[in-house]
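Shown below is the structure under consideration.
A single protein chain has been omitted; all remaining protein chains appear in their positions.
Take a look at chain A:
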Amino acid sequence: MSFFKFLMYDVLSVPAVLVGLVALVGLLAQKKSATDCIKGTIKTIMGFIILGAGAGVVVGALNHFSEMFQYGFGISGIVPNNEAIVSIAQKAFGKEMALIMFFGMIVNIIIARFTKWKYIFLTGHHTLYMGIMIAAILAAGGMSGVSLVAVGSLILGSVMVFFPAIAQPFMKDITGTDEVAFGHFGTTGYVIAGLIGKWFGNKEKSTEEMELPKALSFLRDTPVAIAFTMGIIFIISAIAAGKEFTEGLSGGQNYIVFSIIQAITFAAGVFVILQGVRMVLAEIVPAFKGIAEKLVPNAKPALDCPVVFPYAPTAVLLGFLSSFAAGVIGMFILMALGLPVIIPGVVPHFFCGATAGVFGNATGGRRGAILGAFVHGLLITFLPVLLMPVLGNLGYANTTFSDADFGVVGILLGNILKIFVH
(Lines give C-alpha, C1' and ligand atoms only; values in the text may rest on other atoms or scores of the structure.)
Protein backbone atom coordinates (compact mmCIF):
# COMPACT_ATOMS: atom_id res chain seq x y z
CA MET A 1 0.00 0.00 0.00
CA SER A 2 2.79 2.42 0.85
CA PHE A 3 4.46 1.60 -2.45
CA PHE A 4 1.20 2.35 -4.26
CA LYS A 5 1.00 5.65 -2.42
CA PHE A 6 4.59 6.43 -3.33
CA LEU A 7 3.78 5.68 -6.98
CA MET A 8 0.61 7.76 -7.03
CA TYR A 9 1.72 10.79 -5.05
CA ASP A 10 5.47 10.99 -5.46
CA VAL A 11 6.11 9.61 -8.93
CA LEU A 12 3.01 10.02 -11.08
CA SER A 13 2.23 13.47 -9.76
CA VAL A 14 5.45 14.84 -11.25
CA PRO A 15 4.49 16.17 -14.70
CA ALA A 16 7.96 15.56 -16.19
CA VAL A 17 7.80 11.90 -15.16
CA LEU A 18 4.33 11.56 -16.61
CA VAL A 19 5.48 13.00 -19.93
CA GLY A 20 8.45 10.62 -19.82
CA LEU A 21 6.06 7.72 -19.26
CA VAL A 22 4.03 8.72 -22.32
CA ALA A 23 7.24 8.54 -24.35
CA LEU A 24 8.14 5.21 -22.74
CA VAL A 25 4.76 3.72 -23.68
CA GLY A 26 5.36 4.85 -27.27
CA LEU A 27 8.87 3.40 -27.31
CA LEU A 28 7.71 0.08 -25.87
CA ALA A 29 4.81 -0.10 -28.34
CA GLN A 30 7.32 0.22 -31.14
CA LYS A 31 9.42 -2.56 -29.55
CA LYS A 32 12.53 -0.39 -29.29
CA SER A 33 15.64 -1.73 -27.58
CA ALA A 34 16.19 -1.23 -23.86
CA THR A 35 18.89 1.40 -24.42
CA ASP A 36 16.65 3.33 -26.83
CA CYS A 37 13.84 3.22 -24.28
CA ILE A 38 16.02 4.53 -21.47
CA LYS A 39 17.65 7.20 -23.64
CA GLY A 40 14.33 8.35 -25.09
CA THR A 41 12.57 8.51 -21.74
CA ILE A 42 15.36 10.48 -20.08
CA LYS A 43 15.57 12.92 -22.98
CA THR A 44 11.81 13.47 -22.90
CA ILE A 45 11.87 14.19 -19.15
CA MET A 46 14.82 16.51 -19.67
CA GLY A 47 12.96 18.29 -22.46
CA PHE A 48 10.02 18.94 -20.17
CA ILE A 49 12.31 20.37 -17.50
CA ILE A 50 14.00 22.62 -20.09
CA LEU A 51 10.55 23.73 -21.27
CA GLY A 52 9.74 24.83 -17.73
CA ALA A 53 13.14 26.46 -17.22
CA GLY A 54 12.48 28.85 -20.09
CA ALA A 55 9.54 30.30 -18.17
CA GLY A 56 11.83 32.05 -15.70
CA VAL A 57 13.62 33.80 -18.54
CA VAL A 58 10.53 34.96 -20.46
CA VAL A 59 8.59 36.01 -17.37
CA GLY A 60 11.32 38.40 -16.23
CA ALA A 61 11.40 40.18 -19.58
CA LEU A 62 7.60 40.14 -19.91
CA ASN A 63 7.13 41.72 -16.49
CA HIS A 64 9.49 44.56 -17.37
CA PHE A 65 7.70 45.06 -20.65
CA SER A 66 4.32 45.05 -18.99
CA GLU A 67 5.33 47.66 -16.40
CA MET A 68 6.83 49.94 -19.05
CA PHE A 69 3.84 49.61 -21.36
CA GLN A 70 1.35 50.13 -18.53
CA TYR A 71 3.18 53.23 -17.27
CA GLY A 72 3.72 54.64 -20.74
CA PHE A 73 0.27 54.06 -22.24
CA GLY A 74 -1.98 53.58 -19.23
CA ILE A 75 -3.30 50.19 -20.44
CA SER A 76 -1.99 46.65 -20.32
CA GLY A 77 -0.01 45.23 -23.22
CA ILE A 78 -0.11 41.52 -24.04
CA VAL A 79 2.53 39.72 -26.09
CA PRO A 80 0.86 36.71 -27.70
CA ASN A 81 3.36 33.85 -27.79
CA ASN A 82 2.43 30.17 -27.55
CA GLU A 83 5.79 29.04 -26.19
CA ALA A 84 5.84 31.63 -23.41
CA ILE A 85 2.31 30.93 -22.20
CA VAL A 86 2.78 27.16 -22.34
CA SER A 87 6.00 27.33 -20.38
CA ILE A 88 4.24 29.39 -17.70
CA ALA A 89 1.15 27.17 -17.71
CA GLN A 90 3.02 23.89 -17.31
CA LYS A 91 3.74 24.72 -13.66
CA ALA A 92 0.04 24.53 -12.82
CA PHE A 93 -1.23 22.13 -15.49
CA GLY A 94 1.71 19.96 -16.51
CA LYS A 95 0.18 16.76 -15.17
CA GLU A 96 -3.21 17.33 -16.80
CA MET A 97 -1.49 18.33 -20.03
CA ALA A 98 0.52 15.08 -20.17
CA LEU A 99 -2.60 12.96 -19.67
CA ILE A 100 -4.82 15.00 -22.03
CA MET A 101 -2.15 14.85 -24.70
CA PHE A 102 -1.75 11.09 -24.34
CA PHE A 103 -5.47 10.26 -24.35
CA GLY A 104 -6.20 12.99 -26.93
CA MET A 105 -3.89 11.24 -29.39
CA ILE A 106 -5.72 7.98 -28.71
CA VAL A 107 -9.07 9.70 -29.36
CA ASN A 108 -7.62 11.06 -32.62
CA ILE A 109 -6.65 7.52 -33.69
CA ILE A 110 -10.07 6.12 -32.74
CA ILE A 111 -11.95 8.80 -34.70
CA ALA A 112 -9.67 8.29 -37.72
CA ARG A 113 -10.07 4.51 -37.48
CA PHE A 114 -13.86 4.42 -37.36
CA THR A 115 -15.05 7.44 -39.33
CA LYS A 116 -14.34 8.72 -42.82
CA TRP A 117 -12.11 11.48 -41.41
CA LYS A 118 -8.74 9.76 -41.66
CA TYR A 119 -6.69 12.65 -40.34
CA ILE A 120 -3.77 12.03 -37.99
CA PHE A 121 -2.65 15.31 -36.44
CA LEU A 122 1.14 15.21 -36.46
CA THR A 123 1.95 18.78 -35.43
CA GLY A 124 2.95 17.64 -31.96
CA HIS A 125 3.79 21.03 -30.47
CA HIS A 126 0.28 22.24 -31.25
CA THR A 127 -1.19 19.11 -29.66
CA LEU A 128 0.81 19.94 -26.55
CA TYR A 129 -0.17 23.64 -26.54
CA MET A 130 -3.85 22.90 -27.16
CA GLY A 131 -3.79 20.23 -24.45
CA ILE A 132 -2.51 22.65 -21.85
CA MET A 133 -4.94 25.38 -22.88
CA ILE A 134 -7.89 23.00 -22.61
CA ALA A 135 -6.66 21.90 -19.18
CA ALA A 136 -6.42 25.51 -18.01
CA ILE A 137 -9.89 26.39 -19.25
CA LEU A 138 -11.56 23.30 -17.80
CA ALA A 139 -9.85 23.99 -14.47
CA ALA A 140 -10.93 27.64 -14.56
CA GLY A 141 -14.48 26.39 -15.28
CA GLY A 142 -14.43 24.33 -12.08
CA MET A 143 -13.48 20.86 -13.32
CA SER A 144 -10.71 18.65 -11.92
CA GLY A 145 -9.37 15.11 -11.74
CA VAL A 146 -10.61 12.29 -13.95
CA SER A 147 -13.49 14.28 -15.46
CA LEU A 148 -11.14 17.08 -16.49
CA VAL A 149 -8.79 14.64 -18.21
CA ALA A 150 -11.63 12.69 -19.85
CA VAL A 151 -13.45 15.75 -21.21
CA GLY A 152 -10.16 17.40 -22.18
CA SER A 153 -8.96 14.34 -24.11
CA LEU A 154 -12.24 14.06 -26.01
CA ILE A 155 -12.10 17.73 -26.98
CA LEU A 156 -8.43 17.57 -27.96
CA GLY A 157 -8.87 14.39 -30.03
CA SER A 158 -11.90 15.90 -31.76
CA VAL A 159 -10.24 19.17 -32.73
CA MET A 160 -7.23 17.19 -34.00
CA VAL A 161 -9.61 15.76 -36.62
CA PHE A 162 -12.01 18.67 -37.06
CA PHE A 163 -9.51 21.33 -38.15
CA PRO A 164 -7.70 19.18 -40.74
CA ALA A 165 -11.14 18.19 -42.07
CA ILE A 166 -12.26 21.77 -42.71
CA ALA A 167 -8.89 22.65 -44.27
CA GLN A 168 -8.85 19.67 -46.65
CA PRO A 169 -10.86 21.17 -49.57
CA PHE A 170 -8.34 24.04 -49.68
CA MET A 171 -5.36 21.72 -49.21
CA LYS A 172 -6.42 19.77 -52.28
CA ASP A 173 -6.39 23.02 -54.24
CA ILE A 174 -2.98 24.05 -52.96
CA THR A 175 -1.02 20.78 -53.14
CA GLY A 176 -2.95 19.07 -55.92
CA THR A 177 -3.23 15.88 -53.89
CA ASP A 178 -5.67 14.43 -51.39
CA GLU A 179 -3.02 12.26 -49.73
CA VAL A 180 -1.71 14.86 -47.33
CA ALA A 181 -3.69 16.95 -44.86
CA PHE A 182 -3.11 20.14 -42.98
CA GLY A 183 -2.66 20.16 -39.20
CA HIS A 184 -2.16 23.51 -37.51
CA PHE A 185 -4.30 25.26 -34.92
CA GLY A 186 -4.68 28.43 -36.91
CA THR A 187 -7.05 26.77 -39.36
CA THR A 188 -10.11 28.94 -38.66
CA GLY A 189 -8.09 31.90 -39.97
CA TYR A 190 -6.93 30.01 -43.06
CA VAL A 191 -10.38 28.72 -43.96
CA ILE A 192 -11.78 32.25 -43.61
CA ALA A 193 -8.93 33.54 -45.81
CA GLY A 194 -9.74 30.82 -48.35
CA LEU A 195 -13.43 31.74 -48.36
CA ILE A 196 -12.66 35.45 -48.69
CA GLY A 197 -10.43 34.65 -51.63
CA LYS A 198 -13.24 32.68 -53.20
CA TRP A 199 -15.82 35.44 -52.72
CA PHE A 200 -13.78 38.56 -53.44
CA GLY A 201 -10.67 37.40 -55.28
CA ASN A 202 -9.64 36.43 -58.76
CA LYS A 203 -7.90 33.09 -58.99
CA GLU A 204 -6.39 33.93 -62.38
CA LYS A 205 -4.13 36.64 -60.99
CA SER A 206 -1.83 34.59 -58.77
CA THR A 207 0.61 36.11 -56.32
CA GLU A 208 3.33 34.01 -57.90
CA GLU A 209 3.48 36.29 -60.94
CA MET A 210 4.65 39.09 -58.65
CA GLU A 211 8.20 39.88 -57.57
CA LEU A 212 8.83 40.82 -53.95
CA PRO A 213 12.14 41.72 -52.33
CA LYS A 214 13.79 38.89 -50.44
CA ALA A 215 15.11 41.18 -47.69
CA LEU A 216 12.46 40.00 -45.23
CA SER A 217 13.52 36.37 -45.37
CA PHE A 218 15.62 36.77 -42.23
CA LEU A 219 12.31 36.75 -40.36
CA ARG A 220 12.13 33.01 -41.02
CA ASP A 221 14.70 32.67 -38.26
CA THR A 222 12.26 32.59 -35.35
CA PRO A 223 14.45 33.70 -32.41
CA VAL A 224 15.98 36.49 -34.49
CA ALA A 225 12.55 37.64 -35.64
CA ILE A 226 11.28 37.70 -32.04
CA ALA A 227 14.33 39.62 -30.79
CA PHE A 228 14.02 42.11 -33.63
CA THR A 229 10.33 42.94 -33.25
CA MET A 230 10.34 42.79 -29.48
CA GLY A 231 13.29 45.20 -29.60
CA ILE A 232 11.19 47.74 -31.49
CA ILE A 233 8.25 47.27 -29.14
CA PHE A 234 10.43 47.49 -26.02
CA ILE A 235 12.11 50.69 -27.23
CA ILE A 236 8.74 52.32 -28.03
CA SER A 237 7.46 51.35 -24.58
CA ALA A 238 10.65 52.63 -22.93
CA ILE A 239 10.33 55.99 -24.66
CA ALA A 240 6.63 56.19 -23.74
CA ALA A 241 7.39 55.32 -20.10
CA GLY A 242 10.30 57.74 -20.06
CA LYS A 243 13.99 57.48 -19.23
CA GLU A 244 13.50 57.99 -15.51
CA PHE A 245 10.86 55.30 -15.00
CA THR A 246 12.65 52.73 -17.18
CA GLU A 247 16.00 53.30 -15.54
CA GLY A 248 14.29 52.82 -12.21
CA LEU A 249 13.37 49.31 -13.43
CA SER A 250 16.78 48.63 -14.91
CA GLY A 251 18.65 49.66 -11.80
CA GLY A 252 20.36 52.51 -13.60
CA GLN A 253 21.22 50.82 -16.90
CA ASN A 254 20.61 53.09 -19.90
CA TYR A 255 16.94 52.70 -20.90
CA ILE A 256 17.56 51.95 -24.59
CA VAL A 257 20.30 49.40 -23.86
CA PHE A 258 18.02 47.87 -21.22
CA SER A 259 15.17 47.59 -23.76
CA ILE A 260 17.32 45.86 -26.34
CA ILE A 261 18.76 43.40 -23.81
CA GLN A 262 15.28 42.63 -22.43
CA ALA A 263 13.97 41.96 -25.96
CA ILE A 264 16.82 39.59 -26.71
CA THR A 265 16.31 37.97 -23.28
CA PHE A 266 12.68 37.27 -24.14
CA ALA A 267 13.74 35.73 -27.46
CA ALA A 268 16.37 33.69 -25.63
CA GLY A 269 13.69 32.36 -23.28
CA VAL A 270 11.52 31.34 -26.23
CA PHE A 271 14.57 29.65 -27.74
CA VAL A 272 15.09 27.62 -24.57
CA ILE A 273 11.42 26.62 -24.54
CA LEU A 274 11.57 25.59 -28.22
CA GLN A 275 14.51 23.34 -27.43
CA GLY A 276 12.54 21.77 -24.60
CA VAL A 277 9.44 21.26 -26.76
CA ARG A 278 11.58 19.65 -29.46
CA MET A 279 13.00 17.17 -26.95
CA VAL A 280 9.59 16.41 -25.41
CA LEU A 281 8.19 15.54 -28.83
CA ALA A 282 11.21 13.69 -30.27
CA GLU A 283 9.95 10.26 -29.18
CA ILE A 284 6.24 10.90 -28.78
CA VAL A 285 5.40 12.05 -32.32
CA PRO A 286 7.15 9.23 -34.24
CA ALA A 287 5.49 6.70 -31.93
CA PHE A 288 2.09 8.32 -32.49
CA LYS A 289 2.66 8.35 -36.25
CA GLY A 290 3.86 4.74 -36.32
CA ILE A 291 0.96 3.44 -34.25
CA ALA A 292 -1.62 5.50 -36.15
CA GLU A 293 -0.36 4.26 -39.52
CA LYS A 294 -0.68 0.66 -38.32
CA LEU A 295 -4.18 1.05 -36.93
CA VAL A 296 -5.76 3.42 -39.46
CA PRO A 297 -5.86 2.24 -43.09
CA ASN A 298 -5.42 5.17 -45.51
CA ALA A 299 -4.47 7.53 -42.70
CA LYS A 300 -3.84 11.08 -43.89
CA PRO A 301 -0.99 12.77 -42.04
CA ALA A 302 -1.96 16.33 -41.08
CA LEU A 303 1.19 18.46 -41.24
CA ASP A 304 2.42 21.77 -39.86
CA CYS A 305 1.59 24.99 -41.74
CA PRO A 306 4.89 25.52 -43.62
CA VAL A 307 3.90 22.47 -45.70
CA VAL A 308 2.04 24.91 -47.98
CA PHE A 309 4.80 27.56 -48.16
CA PRO A 310 6.80 26.12 -51.08
CA TYR A 311 3.65 26.14 -53.26
CA ALA A 312 3.38 29.94 -53.19
CA PRO A 313 6.47 31.69 -51.77
CA THR A 314 5.26 35.15 -52.78
CA ALA A 315 1.89 34.61 -51.11
CA VAL A 316 3.86 33.70 -47.97
CA LEU A 317 5.49 37.12 -47.84
CA LEU A 318 2.40 39.02 -48.97
CA GLY A 319 0.28 37.18 -46.40
CA PHE A 320 2.69 38.02 -43.61
CA LEU A 321 2.79 41.72 -44.51
CA SER A 322 -0.98 41.98 -44.86
CA SER A 323 -1.69 40.06 -41.65
CA PHE A 324 0.91 42.11 -39.75
CA ALA A 325 -0.59 45.37 -41.05
CA ALA A 326 -3.98 44.20 -39.76
CA GLY A 327 -2.34 43.40 -36.43
CA VAL A 328 -0.98 46.94 -36.16
CA ILE A 329 -4.33 48.50 -37.09
CA GLY A 330 -6.09 46.15 -34.67
CA MET A 331 -3.70 47.19 -31.93
CA PHE A 332 -4.67 50.85 -32.37
CA ILE A 333 -8.36 49.92 -32.36
CA LEU A 334 -7.88 48.07 -29.06
CA MET A 335 -6.01 51.08 -27.64
CA ALA A 336 -8.82 53.40 -28.68
CA LEU A 337 -11.37 51.09 -27.04
CA GLY A 338 -9.30 50.96 -23.83
CA LEU A 339 -9.08 47.14 -24.01
CA PRO A 340 -5.92 45.12 -23.25
CA VAL A 341 -3.66 45.71 -26.22
CA ILE A 342 -2.50 42.70 -28.22
CA ILE A 343 0.99 43.43 -29.51
CA PRO A 344 1.30 42.11 -33.08
CA GLY A 345 3.74 39.23 -32.71
CA VAL A 346 5.91 38.61 -35.70
CA VAL A 347 5.85 34.83 -35.26
CA PRO A 348 2.07 34.29 -35.39
CA HIS A 349 1.75 36.83 -38.19
CA PHE A 350 4.61 35.29 -40.10
CA PHE A 351 3.58 31.66 -39.85
CA CYS A 352 -0.18 32.05 -39.69
CA GLY A 353 -0.44 35.21 -41.81
CA ALA A 354 1.73 33.56 -44.44
CA THR A 355 -0.45 30.46 -44.44
CA ALA A 356 -3.59 32.59 -44.72
CA GLY A 357 -1.92 34.24 -47.72
CA VAL A 358 -1.36 30.87 -49.40
CA PHE A 359 -4.97 29.79 -48.75
CA GLY A 360 -6.30 33.14 -50.04
CA ASN A 361 -4.11 32.93 -53.12
CA ALA A 362 -5.29 29.40 -53.91
CA THR A 363 -8.91 30.53 -54.12
CA GLY A 364 -8.60 34.19 -55.06
CA GLY A 365 -5.14 35.06 -56.37
CA ARG A 366 -3.29 38.11 -55.08
CA ARG A 367 -6.45 39.92 -53.99
CA GLY A 368 -7.49 36.80 -52.11
CA ALA A 369 -4.08 36.53 -50.46
CA ILE A 370 -4.05 40.18 -49.33
CA LEU A 371 -7.66 40.37 -48.15
CA GLY A 372 -7.68 36.90 -46.62
CA ALA A 373 -4.48 37.46 -44.66
CA PHE A 374 -5.72 40.89 -43.54
CA VAL A 375 -8.90 39.44 -42.05
CA HIS A 376 -6.78 36.70 -40.46
CA GLY A 377 -4.57 39.39 -38.90
CA LEU A 378 -7.61 41.11 -37.36
CA LEU A 379 -8.86 37.75 -36.11
CA ILE A 380 -5.68 36.87 -34.21
CA THR A 381 -5.64 40.37 -32.73
CA PHE A 382 -9.18 40.32 -31.35
CA LEU A 383 -9.57 36.63 -30.41
CA PRO A 384 -6.93 36.74 -27.63
CA VAL A 385 -8.79 39.60 -25.92
CA LEU A 386 -11.85 37.37 -25.60
CA LEU A 387 -9.77 34.33 -24.73
CA MET A 388 -7.93 35.79 -21.73
CA PRO A 389 -10.97 36.06 -19.42
CA VAL A 390 -11.71 32.32 -19.69
CA LEU A 391 -8.14 31.25 -18.94
CA GLY A 392 -8.42 31.80 -15.18
CA ASN A 393 -5.16 32.88 -13.54
CA LEU A 394 -3.32 32.31 -16.81
CA GLY A 395 -5.29 35.25 -18.21
CA TYR A 396 -3.06 37.57 -16.17
CA ALA A 397 0.25 36.33 -17.55
CA ASN A 398 1.09 39.27 -19.89
CA THR A 399 1.28 36.72 -22.69
CA THR A 400 -1.31 34.40 -24.24
CA PHE A 401 -2.02 31.87 -26.98
CA SER A 402 -1.61 33.44 -30.39
CA ASP A 403 -3.10 31.32 -33.16
CA ALA A 404 -6.74 31.49 -34.25
CA ASP A 405 -7.99 28.05 -33.22
CA PHE A 406 -6.77 28.46 -29.66
CA GLY A 407 -8.98 31.55 -29.51
CA VAL A 408 -11.97 29.86 -31.15
CA VAL A 409 -11.80 26.62 -29.14
CA GLY A 410 -10.95 28.41 -25.90
CA ILE A 411 -13.66 31.05 -26.12
CA LEU A 412 -16.33 28.49 -27.05
CA LEU A 413 -15.26 26.08 -24.33
CA GLY A 414 -14.90 28.72 -21.63
CA ASN A 415 -18.31 30.21 -22.30
CA ILE A 416 -20.09 26.86 -22.57
CA LEU A 417 -18.62 25.96 -19.16
CA LYS A 418 -19.95 29.21 -17.72
CA ILE A 419 -23.49 28.25 -18.71
CA PHE A 420 -23.18 24.89 -16.94
CA VAL A 421 -21.31 26.02 -13.87
CA HIS A 422 -23.13 29.26 -12.99
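In the analysis below, a contact is a pair of C-beta atoms (placed from the backbone, for glycine too) under 8 Å apart; a residue touches a chain by one contact, two chains touch by 3 or more; residues count from 1.
FYI, contacts and distances are computed from a predicted model.
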Of the listed "histidine kinase", "PTS ascorbate transporter subunit IIB", "Cytochrome B oxidoreductase" or "Response regulator transcription factor", the name UniProt assigns to the chain that isn't shown is "PTS ascorbate transporter subunit IIB"
Where A:60, A:223 or A:242 are the choices, the one touching the absent chain is A:223
Per the whole complex, from A:37, A:122 or A:356 the residue touching the absent chain is A:122
Among the options A:56, A:142, A:169 or A:310, the absent chain makes contact with A:310
Logged for chain A, residues touching the omitted partner chain are 122-126, 175, 177, 179-180, 184, 214, 217-218, 220-224, 271, 274, 277-278, 281, 285-286, 289, 301, 303-307, 309-311, 313, 316, 347, 350-351
